[in-house]
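Encoded as C-alpha cells, the structure appears first; notes follow it.
A protein chain is absent from this complex, but the other protein chains hold their places.
Per-chain numbering from 1; labels A and B assigned in written order.
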Amino acid sequence: MNATPKNPTPVPRAEIVKLEGVGRSYGAGDLSVHALRGVDLAVRSGELAALAGPSGSGKSTLLNLVAVLDRPTVGRVVVDGVDTGTLSPAGTSRLRRDRIGFVFQTYNLIPVLTAFENAEYVLMLQGRPAAERRERVMAVLEVVGLAGLERRFPRELSGGQQQRVAIARAIAAEPALVLADEPTANLDTRTAGALLDLMVGLNEDKGVTFLFSTHDPEVMSRARRVVRLRDGVVEADEVRAPAARARS
Amino acid sequence: MNAVLKLAWRSLWRNRRRTLITLTSIALGLALTIFMASLGAGVYRQASEGAVRMQAGHLVVEHPEFRHDPSPAHALAATEVVAAARGLPGVETVRPLVVGQAVVATAAGSVGVGVMGVEPEAEIGASPFPERVVLGRYLEEGDVRGAVVGTALARRLKLEPGKKAVLTTTDARGEMTSELLKVVGVFQTGSEESDVFLVQVPIGLARRAWGLPEGAASQVGVILGDPDDLPGVAAALSGRVDPGVAAVRTWREAIPKVAAWIELDTRANRLLRVFVIFLVGSTILNTILMSVLERGREFAVCLALGTPPRMLRAQVLAETLLLAALGTMAGAALGAAVSGWVQAHGIDLSLFLSREEGASGVTVGGFMISPVLRCWLTPEQVGAHTLLVFGLTVGIGLYPTWRSTAVPVADLLRTR
Partner (left out) sequence: MLTLIHAWRNLWRNGRRTAINASAIAVSTAVLIFTFALLDGSMRAMERNATELAVGEAQVHAPGWLAERSIYQAIEAPERVLEAAAGLGAAAAARSMGFGLLSSGPRSAGVQIWGVDPGAEGRVGQLPQHLARGEWLPGEAAGRVVLGAGLARTLGAEPGAELVAVVQAADGSMGNVVLRVVGVLEGISEGMDRSVALVDRRDFDALFVAEGRVHEVVLSSQGKVEAGALAAAAREAAPGLDVRSWRELLPVMVNMLNIWTVARWMISLIFVVAAGLGVLNTMLMATFERTPELGLVRALGATPGRVVLDVATEALLLGAFSAGIGAALGVGVATWAQVHGIDLSGLGAGNLSIAGVTLETTWRAHLTPGAVVQPVIVTLGVTLLAALYPAVRASRLDPVQALGHV
C-alpha cells in the first residue's frame, strides 16, 4: 500500500494489453460454454477501443480476464508487460490498484462513501497523502462535471452522475488503462452521449487509454477502434476515423 | 487503518436494521446469561447463608474427632478460641455451642430431639431463631432452665410458654442425666427439620446435662459479616488454634449436604448457561453470516478496484469488533440493570407457596431458604460473561471475515 506507483510509461504506443490465443470456457464436458475461443488482441497505450458484440458474445469475459478478475482456460493475458498468469494474489491487487481503472455497467460505487470518497478510494489504497488525494480528486470531479456534488452519497445521485463518479474513481489514480463494461447500458441516450464525450475528451486531452464494451451502435461509432466479438471469437477489428465530438 | 475503521463504521450504519438485529442478538444474549448467572449466585448465597446461620456459622471450631463422632466427650475448652475468634477482622459474631441428642418428655409423650445450648446474647442477629419466635420470647441472659422449641415439637408434646418438660440424655461419662426445662418460647422457622427436631437451651444447662465443665463447648461457630471473607478469616483463625486440640472447618465441611447441593445445582445452572450461550452464539453466527453473504457484491467491487484482500478482511473484522463491543456494552448494561433490580427488589415466589400450617418455607437439605429470589451480581460475573460473549462474537466473526474475500468476484459483478 505504501509503494509509490511507477510513472505512466513514457514510451508511446506500448502494448498495454495483449491477449494471445485466449480461451475461456465454463463448465465441463458437453455442457461446457465457450465464452471466448482463441482470441488474439492487443491494445496500445492511448487507444480508445470499443469491444462490440451482441449480448453473450464474450465482452464481459474478456474485460474480466484483463482485470484479472478471471483466469483464461487457455492462452496468455499480458497486462502492462506482465503475464497475469504469473501474478500472486498480492500482485493482482496491486495491478488492479495501480495500473487499471474499472467502470461497471451498474456503477458499483461503494454505498457508504460519498462521491468524493469513492473517487478517492483507489488513491487511498495507494497510500497517497491526504493533500495530494484532495487535490487530485477535486480536479477529477471537476473534469467529470461533478464539482459541488462531492459530499453526496451514491443513493443521492442520478444514474448518470453515479457513472461519472465511477469514471472519476477509475481515472483518479491515473491508471495505464481504464476498462469499462457497458458503462452506458444503464443510461438514457442523452446521458450516455455526455458520458461518452467525457471519455473521448479524457482520451484525447489526457491520453487515458480506454477499453470499453458496448452493444449500442451509437456508442460504437464514437470509438476510433472497434473490436467485434461474436460467439467468443474476434469477428472484426477495425480502426477508423472517430466521429466528431458532440460538444466540446 | 483509519480508512478501514471509517469504512467499517459506515458499513455498520448503512444497513441499520441489519446491524440492530445483530446487536440485539449479542446484547440480549449477554444480558440473559448475566441474569441467569447472578440469579443462580443469589439463590446459592441465600441458601448457604440461611443454612449457615441455622447451624454453627461460616466457620466452626470443634474437637478434631467431633465430625466423625459427635459425642459430648468430644468437647473442647472454648474460652481461648472464642477470644481469639472475636479479635479477628471480618468476624460478626462468635457463638460457643453445646450440641447433642436427647429425649424430651412431657405428659403427652417423649420425642428424640437435637439440643443446641447457646449464649442467648450471641444469638440475637446472628441466627434466625430469635426473630422466629411466634409464641412467648427467646432465651435471655439469666434464663437457667429456659428452653425454646419448634412449633411442630410444641404441638406434639403439648408445650407452650410456661410449660415444663424433662430432658434426658447420657452424659460424657455414659451416665443417664435429666434436666427440667421451662419453655419460654416457641419458634417457627419454616424448616420442618428445625421445627420438629430442635430445642435451644442456655449453654449452662447443656453443659450440666452432658457433664461438661465451665467454658467447654462442642462447637464454636464464627459468623462473618461478608461470606466472601471466609478464606482469609479461616486462615487467620487456623493460625491461632492448636490443630491438635481443635479443628477449624468451613461451613462446606460442616453442612456438606447443603454445600454439595449448591455445588451440584451450580453445575446444572452452568450447563444450562452453556446452552443459552450456544443459542446466542448460533444467533450471532447466523446474523453475521447472513449480513456478510448479502454483501458479496460489495466485497467483489472492492476487490475489483484493487483492495488488498487483507485490507478487506481487516474491514470486516473491524465491523465484527465494533458490533461485539457495542453489543456487549449494551448487553452488560442491560444484564447488570435487570440483575441489579432483582437484587434490590427480589422476585417474590411466596405466592406459589402453600398457606397450610407448617408449610411456611422452602428448604434445602433441611434448611430454610427464602422464597424471595434475589440476584447476586458481581463485577467478575459481568466481566467474565462480557468477555466470553465478546470473544464468542469475534470468534464467530472469523468465518464470515474469511468468506468476505473468498467471494467469486467475476460472477458477483456479472449478475444483478
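In this text, contacts are C-beta pairs under 8 Å (C-beta built on N, C-alpha and C of every residue); 3 or more make two chains touch, one makes a residue touch a chain.
What you see is a predicted model; the values in this text were computed from it and never measured.
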{"item": "Contacting the left-out chain in the complete assembly, out of B:Gln46, B:Thr93, B:Ser218 or B:Thr283", "value": "B:Thr283"}
{"item": "Full-complex contact with the absent chain, from B:Leu5, B:Ala73, B:Ala234 or B:Leu398", "value": "B:Ala73"}
{"item": "Full-complex contact with the absent chain, from B:Phe35, B:Tyr138 or B:Phe390", "value": "B:Phe35"}
{"item": "Missing-chain contacts mapped onto chain B", "value": "14-15, 17-18, 21-22, 24-25, 28-29, 32, 35-36, 67-71, 73, 101-104, 108-114, 155-156, 158, 168-174, 190-193, 196-197, 252-253, 256-257, 259-261, 263-264, 266-268, 270-272, 275-276, 278-280, 282-283, 286-287, 289-291, 293-294, 349, 352-354, 356, 358-359, 361-363, 365-366, 371"}
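Keep this in mind: only the chains that are shown with their structure count from here on.
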{"item": "Distance from the mean Cα position of chain B to that of chain A, given in whole angstrom", "value": "69"}
{"item": "Touch list for chain A against partner chain B, complex", "value": "1, 60, 64, 67, 69-70, 89-90, 93-98, 100, 102, 104, 106, 108, 110-113, 121-122, 124-125, 169"}
{"item": "Residues of chain B that touch chain A when the two form their complex", "value": "3, 7, 10-11, 14, 297-298, 301-309, 311, 409-410, 413-414, 416"}
